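The complex appears here minus one protein chain, its other protein chains still in place.
After this line comes chain A, so read on.
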């Protein structure tokens, strides 16, 4: 038995899938029944019917993915869990559980649901593909206009920093809620767009689920490299290869063979350059409870360092006001360590004056293994800091 997933993109496709429900002899078991465009339909198909179903879909031009290759094979303890939880897949973003860590598929499913529920505000862009050919998705939040000045937020560039992807999911829902209630970032959305890449390193993220919870880098293999993976936060073209990154492929801070060698990085570079109107760029990591601004590769202060320092002070105060969480702030090179080829050094040098990096909770008690019960409080407090940055960008258009 296989479980197929179909996401109908047109009314014709939806109808074709609904037709399958009437073909009783196929003995199909709809885990998720067809409801609306853009919402996933999951069908358990018994072996004898597989060929017929796939032919029906193919003839109609409906694409599907094989969610579970062999249902029988999943009957061991660990994967029974997945089966059970996928039967209880949230039907919409209000039943989605923000209090727990999710898999890549669950997060990608969340994105589709969010778009389907809010088609006038949210759209999903594919900006590229990872080394292992996973789609790189960015959510765009926009109330209109053409190429409005924009804010970029990314989470999960380092895959083991799980609280960041989880916070990204929460941010996405929060933006939608604020807009619906005409509060919070609704005013920012009047004049600016927000771009949010929740799983910036999907290959690494999948690897943290299947094999090594502590995996940080991408999963690329470059010729001549003994080990797998490049540190995506050392792969940008800003001080590339200088002190503060490693030339050894086995290192966690391996910068890669050349700048933008990683598709996860190149896709963002291409996006930023072609968009041309991004005004604030925030890249989110964990842990250490820090708010950082350029530079990491040089001790030369950023030209508007005083302004960045002032914004940081305000953002950190806002963050702290919620649960008392203490943050330090400053330039990367003075506050945490020298780092070359880092994301926000590049974006800053592109002219994005408000470039910041966060290191979220905690300060080492749990580190990367932050208890799930801290996801929502972390996201809530971080959001207050993000709003300070977004509002400053909105009020200081350049």
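To be clear about the criterion, contacts are C-beta pairs under 8 Å (C-beta built on N, C-alpha and C of every residue); 3 or more make two chains touch, one makes a residue touch a chain; residues count from 1.
Everything below uses one rule, namely that contacts and distances are computed from a predicted model.
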Hidden subunit of the complex - UniProt protein name among "Large ribosomal subunit protein uL13c", "Phenylalanine--tRNA ligase beta subunit", "Hemoglobin subunit alpha-D" or "LXN protein": "LXN protein"
Residue, one of A:112, A:252 or A:270, that touches the chain absent here: A:252
Options A:96, A:137, A:205 or A:329, residue touching the unrepresented chain: A:329
Absent-chain contact - pick from A:216, A:255, A:353 or A:387: A:216
Contact set of chain A toward the excluded chain (per top definition): 100-101, 162, 208, 213-214, 216, 231, 246, 251-253, 288, 326, 328-330, 334-337, 363-372, 374
